[in-house]
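Provided herewith is a single structure, encoded as structure tokens, for subsequent inquiry.
Every protein chain except one is present and positioned as in the full complex.
What follows is chain A.
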């Protein structure tokens, strides 16, 4: 809000810049607008040409087809289960571990913390072959736990929560210790409520990540009824020409994108903060 913010760009130059960014933004939106329009066109027309996009007839058939024929609802449900599972799991594990690494001393703690931090450098792709093998050996593929559990091993949340717990003044828990409260009680009643902003950041970040994850669910869930929405939409995409057609494919994309987009519109500020905060920590 400071007036100084605006000193960099002022006057006419400022307006020109803003106008050109508006122009770029319109171009940025074009691909989505294009798909949105086409999704209301009858399939028979689309197969011949998309040139008629701006003339009637328009139809809702592509959308009503979703309700009748596709697995979209099942996939949305699977995505919801998986994303909530990953998010809740990460929040619980990271909060406990974050408190532990920041406050509860035990022998070898700092060495273990450094080893966990090294885990941040391990990309999913480096372990995915072995992970697949582990879940194969356990005969667990095509189950919710198989899709959820690998996400819980990520060191990122632990790192974030540890930093956050460390930033809380020590006087707060020392006062509680004098009251003879147990470690867990201090964690649960005194410190955890103070970490709600970090929980929100980590929660949003984890949920979006799990919702949009493609590689692991693609490998682990091979039965259509266990697909997440991301994998499901991809599966219709690879054989769209033969079966359902373009219009149906686009209607599915719009329909599947809608929930996330609505959530984004409502929680925009928090989502931006979560994703940006997650990248720099």
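Going forward, a residue touches a chain if its C-beta (ideal position, glycine included) is under 8 Å from a C-beta of that chain, and two chains touch if they have at least 3 such contacts; residues count from 1.
Operating definition for what follows: contacts and distances are computed from a predicted model.
Asker: For the chain not present in this complex, what protein name does its UniProt entry give, out of "Hydantoinase B/oxoprolinase family protein", "Hydrogenase expression/formation protein HypE", "ABC transporter permease" or "Helix-turn-helix transcriptional regulator"?
Answerer: "ABC transporter permease"
Asker: With the full complex in mind, choose from A:88, A:168, A:200 or A:253 the residue touching the hidden chain.
Answerer: A:253
Asker: Even though one chain is hidden, which residues of chain A still touch it in the full complex?
Answerer: Counting only chain A, the missing chain is touched by 1-9, 13, 17-18, 20-22, 25, 28-32, 34-35, 38, 46, 49-51, 92-94, 96-97, 99-101, 104-107, 109, 112, 116-117, 119-134, 149-150, 152-155, 158, 173-174, 176-177, 179-187, 208, 211-212, 214-215, 219, 229-231, 233-234, 237-238, 246, 249-250, 252-253, 256-257, 260-261, 263-264, 268, 271-272, 275-276, 279-281.
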